[in-house]
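Here the complex is missing a single protein chain, while all its other protein chains stay put.
Chain IDs A and B follow the sequence of writing; residue 1 opens each chain.
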Amino acid sequence: MKILVFIKLVPDLVEELSIDPNGTALDTTWMRMIINEFDDHALEQAILLKEKQTADVIVIAPDVEGVDEVLFTALAKGADQVIKLTGDFSNANNHAFARAFTPYINNIQPDLILTGVQANSDIDGSIGPLIAACQNQPFIGYVSGVILEDKRAIVRKEYPGGVIAEMSVSLPAVLGIQSAEQPPRYVAVSKVRQVMKTANIEEHQFDAIDISGSPKTNRMFQPETSTHAEMIEGNPDEIADRLVSVFKEKGIL
Amino acid sequence: MSRDIFVLIEHNQGQVSEISYIMLAAGRDLAIAQGSQVIAILFGNQAENLAQNLSADKLLYVNHPALEDFTQDAYLITISEIIKSRQPGVVLFGNTTIGSDLAGAVSISLDLDLASSCKYFTSDGKVVSQICGGKIMVESNFSFTTTLITMLPGGYKPELGQSDHPPAIENITPPSLENLRIKNINFIQPESSDIDISKEPILVSIGRGIQTQDNVELAEELAEALGGVICASRPVIDQGWLPTSRLVGKSGKQVKAKLYIAIGISGAPEHVEAITGSETIIAINTDPKAPIFDIATYGTEADLFDLVEILTHRINQAKGNR
Partner (left out) sequence: MSIKETANEIFYNRIQEETPDGEKLRNCLQCGNCSGICPFGYVMVYPPSRMIAEIRANRFEKILGTENVWMCVSCYACTSVCPAKIPLTAGLMTGAKEELLLAGNVPSELQIALENSQRYGNPLGESPRKRADWAREIQPEVKIMGKFRQPVDVLWFVGDYPSYHPRVQLIAKSMAKILNALNINFGILGPEEVSDGDSQRLAGEHGLFEMLAEKNGSAFSKYEFKEIITTDPHAFNAIKNEYPKLGISYPVRHYTEYLAENIDRIIPMIKNDINARVTYHDPCYLGRANNIFEQPRTLIQNLPGVELVEMPHNLNNSLCCGGGGGGMWLDGFQWEKSHVRLSEWRIQEALSTGANILAVACPYETPRFEDACKNIDKTGKLRVLDIAELLTESMGI
């Protein structure tokens, strides 16, 4: 069984985001890139599947600042092979990435492709359905449980209201992971450092970035919130008193 | 190519989901601006009755057993046929477990542009999308060919997508739907033995800020004092500190409480979209920039660990004094 995991790095929202002087893209000067949380779940799900049955887990990520550490961490968690796509991805979108992967997917012929259900930087749709369509493979997103059989996967797809659809999909297929069956595992720094000394990230140069499929961005801006909560100040006692009077006004108390 | 606005209606277990009405309302705005029509698209099996409340100029209905419940491949084949033959100006999908699975695949197969996470359209015909947890907005243009859009709730009122007069139905012959690779086996309902938070008037909701399972008790005591129940955002549910029936959010319940107190919740879009129907929202969060403050009625930056217990105490005192 070969499981391919596609990982993207996204802006870390802990840092303040700002728009670049052109007004059409994010200012990357202070931007920290971290692994897309849902892709981290996809990786965890892949490793869990590998632990249950014999499978090879191959991880692919485009080259952005911070990707090496992410890939070495993936190896330390149990991935078998990691591939970095190098090139100028500064203007790339999900369509471009999906197309860039096609040759690798054709080479590797994975039985299952896992990726996160969405990423905070998506502007042209999430990447899973794009990859699936490039490969003419079926796609199921919002997945929170996967069982792998020989020729199919049984997955749990989330619907609103806590409803879950148990579904089957024939392999090869692409899944968009919402959450792995357990939270992404911790891996000790020493383990990652050890992996850095012994293991290798395969690099493949990719030049042709085809970004068609995304409407042109006119501008990016920070939302001006027309409404804002009425803020209550003071020490906890004063705030509690004010809230109690609000409750009384609203007939709660 | 027409300038019609197509809206793919989403439904599950016999219910049309709210996003469908929101999209119809959005579509209506666009159609008026462009002088075109809103055409609802419905797939199902003996599901015409779902069209009852839809506000649209027309409904295209495709009936087939394979379309009874959503599967990405059956829906993809069907919607692609319709778009190819009718060439609408815009197709609206929900940014949901149905629409998001589909839209990208349609984009690649039909070579059409896709703008996702759209919140609203401007009066001069631009698409405004929301990214980075709601912190950044992206404005883009419609394409010259059919533009695909996935929509988030919050920009339009669902009531404006509803109507007492169901649209005229045009039946469309389904395409060949054989050898489908995705099948629904079974739908699992959430535990019904627990409370249905979507029907509760007073909710005390906890998020990542609560930090440890230990502290859930603080919220429970506050809920008890107010005569309400507790619920939570995703991080708390994922940790297993509360059952999934208490999840408020995109994958959980939508709530329309009289009073919703959000404790240690930042206000990520997936959560916010499920609570905007609530009357009074109170947000307690030490981060003054937390997006929750944009939709809350009242807010405070006080540390929940300082405030919640005192608040519970005050409430109990106020009740005792009556």
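Convention: contacts are C-beta pairs under 8 Å (C-beta built on N, C-alpha and C of every residue); 3 or more make two chains touch, one makes a residue touch a chain.
Everything numeric in this text was worked out from a predicted model, so none of it was measured.
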Considering the complete assembly, the absent chain touches shown chains A, B
Per the whole complex, from B:Gln34, B:Ser109, B:Ser163 or B:Gln239 the residue touching the absent chain is B:Gln239
Considering the complete complex, of A:Ile34, A:Val64 or A:Val163, the missing chain is touched by A:Ile34
Only one of B:Asn215, B:Ser245, B:Ser266 or B:Thr312 touches the unshown chain, namely B:Asn215
Full-complex touch with the removed chain, picking from A:Lys191, A:Arg219 or A:Arg242, is A:Lys191
Omitted-chain footprint on chain A covers residues 12, 14-16, 30, 32, 34, 183, 185-193
Note that chain B touches the chain not displayed via residues 211-215, 239, 286, 303, 305, 309
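By our rule, only the chains that are shown with their structure count from here on.
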Within their complex, chain A touches chain B through residues 11, 13, 17, 19, 26, 94-95, 98, 117-118, 120-130, 132-134, 138-142, 154, 156-170, 173, 176, 178-179, 183, 212-223, 225, 227-233, 236-237, 239-241, 243-244, 246-248, 250, 252-253
Contacts from chain B onto chain A in the complex sit at residues 12-13, 17, 69, 71-73, 96-97, 100-109, 111-117, 126-127, 129-143, 147-148, 150, 181-190, 198, 202, 226, 238-239, 244-245, 247, 250-254, 258-259, 279-283, 292-302, 306-307, 310-311, 313-315, 318-319
